[in-house]
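Only one protein chain is missing from this complex, and each of the others stays in its spot.
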Amino acid sequence: MIDFTFSDRDQKILDYVRSESLAARKYARHYDENEHEFAPDELPEAANFPGVFAVMRKPGPEDSGPMVMGMLIAAGQTWGDYSVRVRRGRGAGLGNAALGASGTAEQKAKWGPLLLAMAITEPGCGSDPSLVQTSARLDEATNEWVVNGEKIFVTTGCRADGAVVWATLDKSAGRAGIKSFFIPKTAPGFIVAHKEKKLGIRADDTAAYVFKDCRIPRDHLLGGKEEIPRGGDSGGFRDVMKTFNMTRPATAAFGLGMSQAALDFTREQLEAAGVDLAYGAGVHGKSAAADRFQRLEALQEAAMLTVLNAAWLSQNGKPNNLEASISKAKGGGAVREITQGCIDLLGPLGVSREHLIEKWFRDVRITDIYEGTGQIQRLIIARTILDYGRGELK
Amino acid sequence: MIDFTFSDRDQKILDYVRSESLAARKYARHYDENEHEFAPDELPEAANFPGVFAVMRKPGPEDSGPMVMGMLIAAGQTWGDYSVRVRRGRGAGLGNAALGASGTAEQKAKWGPLLLAMAITEPGCGSDPSLVQTSARLDEATNEWVVNGEKIFVTTGCRADGAVVWATLDKSAGRAGIKSFFIPKTAPGFIVAHKEKKLGIRADDTAAYVFKDCRIPRDHLLGGKEEIPRGGDSGGFRDVMKTFNMTRPATAAFGLGMSQAALDFTREQLEAAGVDLAYGAGVHGKSAAADRFQRLEALQEAAMLTVLNAAWLSQNGKPNNLEASISKAKGGGAVREITQGCIDLLGPLGVSREHLIEKWFRDVRITDIYEGTGQIQRLIIARTILDYGRGELK
Amino acid sequence: MISFGASEEQELIRNTLREFAAQVLRPAARAADEASELPAGFLDQSWELGLTATQLPAAVGGGGEARSPGTNALVLEELAHGDAALALAAAAPSAFAFAIADHGTTEQQGRLLPRYCGSKFATGTIAWVEPSPVFDPLALTTVAEAKGDKFVLSGKKRFVVMGDRADELLVIARNASAATGGFAALDAFVVPRGAPGVTIGEREKLLGLRALPAVSLTLDKVEVPAANRLGGERGIDARRLLACSRAASGALLTGLARAVLEFAIPYAKDRHAFGEAIAQKQAIAFNLAEMRIETDAMRWLVWKAASFLEHDRDATREAYQALSYTAERAMKISDDGVQVLGGHGFIREHPVEMWYRHARTLSVLDTVAAL
Partner (left out) sequence: MISFGASEEQELIRNTLREFAAQVLRPAARAADEASELPAGFLDQSWELGLTATQLPAAVGGGGEARSPGTNALVLEELAHGDAALALAAAAPSAFAFAIADHGTTEQQGRLLPRYCGSKFATGTIAWVEPSPVFDPLALTTVAEAKGDKFVLSGKKRFVVMGDRADELLVIARNASAATGGFAALDAFVVPRGAPGVTIGEREKLLGLRALPAVSLTLDKVEVPAANRLGGERGIDARRLLACSRAASGALLTGLARAVLEFAIPYAKDRHAFGEAIAQKQAIAFNLAEMRIETDAMRWLVWKAASFLEHDRDATREAYQALSYTAERAMKISDDGVQVLGGHGFIREHPVEMWYRHARTLSVLDTVAAL
């Protein structure tokens, strides 16, 4: 049955997450201005926050499902800050998602507890996997993979215990040659080159890696399939796509948590200044500020609903590849427009670093870029609705 | 010297054009609702309007130049109505422009006085000339061209004395095979199939032609060059491009005359209802209506200025191919947004046929379609700024 | 609980309506628009769907199914996917009857609703829009003054859908005795079309939705018994009434936008230029992707408002968002649809130019439907 209301458990959870996020928000500016530092795994406030599932009853049939709640919680957390958490969950890296999607049972058991980053992008290739230059060569003598190459934009790359790395067994094979490997930081030849200096999410840990004759045991190939399939994509590539299927709505939710924070701050400021933001009247019953603000709120709502739809589908075991891309494309664009618009309404105060809104404006900008840019998402959407293959729509 | 003010001659001319257009506007609704009729070449009011150049002194150095004034006058005329004129100028067809651009001196002298339509588009081809199916075969015996094919969207096609028609001498030669021919209505096998039924500019005369073994003398090929150049475009194609160089800013001006009419009507209505549309205050000193209206006015201004720039360049013998496309692309998009936005502000009254604004909304929609769609213009602009050829950017 | 899942019964209804839209509305739409007339027999045909009666209380002879704005959102989207003008005509009885069901006293329901449960087509209409360039549904010039056990209504209305044949008009007016303005001042009165002082004006000529009969209306000191004040002493929940209309318009606009998208996709795949299908150009393909993204977003906003209404929650905010968002996007999508077709989008051989007019017309008439 179509329903867009929260059960009181849903509501309690979201309220709890907000209070926790609010506590974390106090530290947001510090770690933005001091980007070389890392926020601690536990803030002093952690003691006051036992964690949401410690305080909540088990979900019942009247409560929203886990994937939908996952998106709402994700947005609730970035509403506090993108990077700083009262208590940082371990094993929350994108690499863990990849491991979950394509590792063997044994590999999952062994490496699951670690914090794993995901290393895909290279200086020379944006979103085109066929350009991956990082190579993995099997050394029959030692039964090891020898990895060479460079990776950039590795999220949580500095703090991670290791990374799931895309490397090709045979450049001539294009996508088909690409496999995912687990490489621990301890592996010889694994060099963390530097932490990237960014527009936003500065507290976040985004690293550049270099692999120089980096050696790992043969069983570190995720899934274990060494052969290169004739034609079509390799397991490695498909698996990562699987991962993206889970992460696209999540990244949109991250961004929308911050744009929601911008909207809440803007409403607060405008209402305090006496601007009437009440709904009901048509355009001729409104001030310019109310009109602009309400359009931004509708956009936020629209984008968040596409995220929840993508989550709800996978929660119900329905295919959601199209909807995952829709939510990512919609969210990525919406957060840009919303944070830009809020600052426009606040004027000079909006661009002062005495408030966090200028930071949210910077932080959300990554949303439409990582995990597949808005352009890539539109390619996926267009190919799906036009029933086109990669060759027909480039 | 950079100057955006009008001399008083400029102003007098524009005022005169407006008064003439206002007289024509009285008939706009009738010919919209009765699309099978044609507005007469002279309205009863013609007697009161001797014509702008009859009443104006010769231009001096302090006055705006002819091409710039031409654009302003064009917009001033469609401000009254797209199709109805107090006195319809003869020889104002697009075909006349083509003749002027590519005809021989003799051809210009002979056919210049006629009203010539321009027949390019075919049912199967939009803006892609290489798909032109209409063929011209030389009958050595009679020294005649034999033309076969169909043309649609022929502006002033019913009233014209003849048309400049694109036909190919050799389909296998692609663009290079395309030539322009003058075909008089009197030619055997020239069939005016029907008048198109359209969204807007219904009073306008847009025809569909059929050529069935249509025979014309050999000297009816514009420019007279019968050979097909090896590689590259044919004269015919280049000549038409020349024509477009003159017509793109003009078509944008036609549209902007109507969007200006929509803005003027909207301002009138809103001010009568007590909405303050004064400039000066920032967003927080405005109502939603004023804010939205002023954005539309700025858009109108911006688009019109790109038109004047394109005209000013050619007036000063400077290349304006890029700027012509910029004005067409900008104008085509602006008039859609402006007329849509005005109706949004007027609400229910805006969609009633008791006012002309709903007609302007329909009429302007052609602007971004004919004379090369907005997409085509963007291709031209992109190729120019990227220094790409047709092969590099498709 | 957040759920995007329509019930099995809703799926059934949606499929029925989808078929009805494809086989009855779509084929008749163009001719109806050119003739500015409803297709003969259309109202009776759509009446047989029982859209209104099903959700009216058993006590008045209805199907007794729960009022479901959610279901109605599905219904309106599908109808508008066929044609928005005909959809509004088919939905007119519900607009009136559901308003009575939601806000009327038991007496009023017993008196007014049975006609809508019968086998013969019947319709009333809601008269809300007024002739002003700055019309706002909360600031009405039509006034109702209490006079003994009567109310006296005076004012002008415009775009009264089906007003040429509706037997009863639900006139929205400002209660002269109301202390404050806004929602609290709004009242609704059931006015028989024949009541002295009621003048049904001429047929409205519109940009789009030409097939839909709509008239202007003048109320000159029209006296109605206090019993005709909807909701009696309590009056109406104006927030809900407005939210129902706005969400309904949102559903119609969503269906209209989806129609454009689903027409543009095969056209763009079939149409060739410069050596390939125009759908293979990123500019066109991304445009279609954008339409797909937005029709989803539009639908979810409408569903959210409907869900709030279904839970008897205040949906003022949600319905406003649904309407303003769907209005803007439907306008853009139909506009882009014309552009995808190019010259063919401008001629009346294809439905796209009509949808462009429908979108602009529908999105400024925000109080003519209800769900």
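Chains here go by letter, A, B and C, matching the order in which they are written, and residues are numbered from 1 within each.
Rule of thumb we're sticking to: contacts are C-beta pairs under 8 Å (C-beta built on N, C-alpha and C of every residue); 3 or more make two chains touch, one makes a residue touch a chain.
What you see is a predicted model, and the numbers here were worked out from it, not measured in a lab.
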Check your understanding: Which listed residue, B:Met1, B:Ala54, B:Ala105 or B:Ala141, touches the chain dropped from view?
Key -> B:Met1
Practice item. Using the definition of touch stated at the top, determine which of B:Ile13, B:Val68 or B:Ile201 touches the missing chain. Key: B:Val68
Review point. Since one chain has been left out of the picture, which residues of subunit A touch it in the full complex?
Key: 121, 125-128, 130-131, 152-153, 196-200, 269-270, 272-275, 289, 336, 340, 343-354, 358, 361-362, 365-366, 368-370, 373-375, 378, 394
Review point. Given the full complex, what residues of subunit C touch the hidden partner chain?
Key: 281-283, 286
Practice item. Can you list, in ascending order, the subunit B residues touching the missing chain? Key: 1-7, 10, 61-65, 68, 279-285, 294-295, 297-299, 301-303, 305-306, 308-309, 312-313, 316, 323, 326, 329-330, 375, 378-379, 381-382, 385-386, 388, 392-394
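Heads up, the rule we're going with is that only the chains that are shown with their structure count from here on.
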Check your understanding: Looking at every pair of chains, which has the largest contact count?
Key -> A-C
Check your understanding: Between subunit A and subunit B, what is the separation of their C-alpha centroids in Å?
Key -> 49
**Study point:** Whole-Å gap separating subunit A and subunit C, where each centre is the average of the chain's CA atoms
**Key:** 40
**Study point:** Overlap residues in subunit C, where contacts from two or more other chains coincide
**Key:** 134-135
Practice item. Please list all residues of subunit A that touch 2 or more other chains. Key: 282-284
